[in-house]
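Complex shown without one protein chain; remaining protein chains in place.
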Amino acid sequence: MNRASFHRNRSQFRLGFWLLLAPIVLWLSLLIILPHVDMVLVSLRERIASRQYGFSLDNYTAFFTEPLYWNTFVRTAVMSIIATLMTLIIAFPVSFYIAKVLSGRPKIALFILCLIPFWVSELVRTYGWMILLRETGLISGALQWLGLAGQPVELLYNDVAIMIGLIYTSMLFMVVPLVTTLDSLDNSLIEAGYDLGGNGWQVMTNIVIPHAMPGIMSGCIVVFMLTLGNYLTPTLLGGKDSLWFTEQIYTQFITRFNWEQGAAFGILLLILSSLIVWLGLKLTKQSFTRVMS
Amino acid sequence: MRSLRYFKKLAVIGAVASAVSFSAQAETLRLLTWGGYAPQDVVEQFEQETGVTVKITLSNNEDMISKLRATRGAGFDLAQPSQDRIVSAQADFNIYKPMDLSKIDTAKIIPSMLAATQKNTEFEGEVYGVPHVWGTSGLIVNRSTASTVKDYTDLCDDSLQGSVSYRLKRPTLIGFAFALGEDPFAAYDNPDQYQAILDKVETRLIECKSNVKAYWSGGDALLNLVRSGEVSAAMAWDAGGWKLNAENPDIRFVAPASGALGWIDTFVLPRKTKAEDAAYRWINFVMQPEIAARITESAGNFTAAQGSDEFVNDTLKTQFKESFPQAALDNINWYPPVPAGLEEMEGKVLDRVKAAN
Partner (left out) sequence: MSDHAVASATEPRVQADLACTRLSKQFGAFTAVDQVSFSIPRGAFFSILGPSGCGKTTLLRMLAGFQQPDSGDILIKGRSVLHTPPNKRPVNMVFQHLALFPNMSVAENIAYGLKRNGVPKRQHAALIDEVLTKVHLPGYGKKRIDQLSGGQKQRVAIARCLVLKPAVLLLDEPLGALDLKLREQMKIELKRLQQEFNTTFVYITHDQSEALVMSDQVAVMNHGRFEQVGTPQELYYQPKTAFVASFVGDSNQFAATVQAQTDQTVTTVTKRGVQLQCYSELALPPGAPVTLFIRPEVIQVGVCKPDPVPDNCLAATVLRILFDGARSQIQVQTAEGAVLLAALPQTADFQALTPGRSVYLSWQARQGLCFAATSPQHPGAVP
């Protein structure tokens, strides 16, 4: 190949490269980067008078000085972490069963069963839970019918209801990465674990879980982010004490017309949740690239 | 740099193309309104008579303002915020366009209401709103379980533990302020005084929290709570109360002793309305008495259309009379325009109530 054609080939390659890259760059810049830049700019201004705004950091200091906002965030983060861990605890055996015990048709069937709740919208799913849990709902009625409760029981509008809703909503996002990583675990590794003297628990902690760690972490990250950013479920199921940080952002934007504060909260949510994810990865000694690949 | 210019060119072409395609279509009226204010049969009749297509988006006060703010007054041709929420929004966000009253058949509108709305929606010498539907918020009470409830503060009675509902929004603050013997409307222009009232209300609402089953946000959710018996007394709109009353006579709408809160929903033009003519035609159309009566039946509230009462069915009229004897009618506290900045003070109170245990 001579020099000229080499150059031509290279420039062709580069054109193709940029053409292929264009949609993702456009997508990233138009839908992700630009809105966030705008959010940062909005969050850094303050209403001085009608239609007049000035630069200010007040929106950020408000978050740290007003215990209400800070507490709401901490509560949201703690609840999300608990929900994530509970989802993991429930999803892991399910995923293990799907990936390692079942095969063929039942495996696909169970997998689809996990998927079915996602064929309806989150709103419908949440209303479903409300129908079940409310005072005049199915579970309360069943408890009374069985004689286990003397009067209607209110199961809705508390943190447990929020937890149930969040876990239910997150289940699939944990099961999918777990099944994928567990599927990739060679059965002979498990057998070797037993063969060399390990019992079920030791094989699980020494072999299965370390192998599934990237899947566990990617599932946890997705579930944590979804939970933290969830609006409907905590608001509808939590009732008067729901106090969710996204609800606060929504309120600032929509009912208070305080875009500046809302934007600052949005940016803070982004930074703080990224920080929590980063901490989680550090604590479990996982690298982000490995988890996400 | 070149790519940026190219991008700009593309954007211009796109915008022009979409504008052309818009004008090529039949005229469309994009209406931002409340549930029940534009019933299907009324829309169909209007479309038949004028050839204008009506596209409806359901909303509420805050949502309307937020939507119009986000687009700086574009995306809709006619909106229906409450009269007290127009001036401050216009002052802050410049999202509305002044109304040309000469294009409106004002003879069809009850003069006192038209005058009140004109006064309340005037900003920098221009009028922005004309009245459409009016109503009140007060108490929906199930007489079999909560007969003691006569005023907002009665919702905090110990006997109603866990069976009360209200919204965590400004009407609740105002209602409680009146029930606590204050006049928040008089304090609108005095932030310190208003803050003092709010503090009082805040304390009360926090004390009252254990009585609350859930803070309602959607009207249907509230109706379900009352219907199922899970909530026996709530602060809500009159129309909802009358609707429930038709299903269960024990449930009634009660004008609180300290006065129901009166609101008027209006018509306003978003600043970038694209179908101004159609918007005026719609206003004049729905102000015809028999059309207005149909809207009253759909929305459950009376309109500002002159003489439409005659066409409204008797049930609604009876319910109205039952809820509003003359004294209660005179006692209605009509919302004056909200000065800018008040809502931020209220917001902090609402946040604290929500967070309290």
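Which chain is which? They are A and B, in the order written, and residues in each are numbered from 1.
Note that a residue touches a chain if its C-beta (ideal position, glycine included) is under 8 Å from a C-beta of that chain, and two chains touch if they have at least 3 such contacts.
None of the values given here were measured: they were computed from a predicted structure.
Trainee: Which of the visible chains would the unseen chain be in contact with across the whole complex?
Mentor: Over the full assembly, the chain not pictured touches A.
Trainee: One chain is left out of this view; which of A:G141, A:G198, A:G229 or A:G280 touches it in the full complex?
Mentor: A:G198
Trainee: Could you tell me which of A:L44, A:L133, A:I207 or A:V291 touches the chain that is not displayed?
Mentor: Touching the chain that is not displayed is residue A:I207.
Trainee: Which parts of chain A are in contact with the chain that was left out?
Mentor: 186, 188-189, 191-199, 202, 206-207, 210-211
In this section, only the chains that are shown with their structure count from here on.
Trainee: Quick one: chain A and chain B, Cα centre-to-centre, how many Å?
Mentor: The mean C-alpha positions of chain A and chain B differ by 36 Å.
Trainee: Spell out the residues on chain B that touch chain A in their complex, using ranges where they run on.
Mentor: Residues 62-63, 65-66, 69, 89, 91-94, 162, 169, 209, 212-215, 217, 228-230, 340, 343-344, 347, 350-352, 354-355, 357.
Trainee: In their complex, what parts of chain A are in touch with chain B?
Mentor: Those residues of chain A that touch chain B are 47, 50-51, 68-69, 71-72, 134-136, 154, 156-157, 235, 239-241, 243, 248, 251-259.
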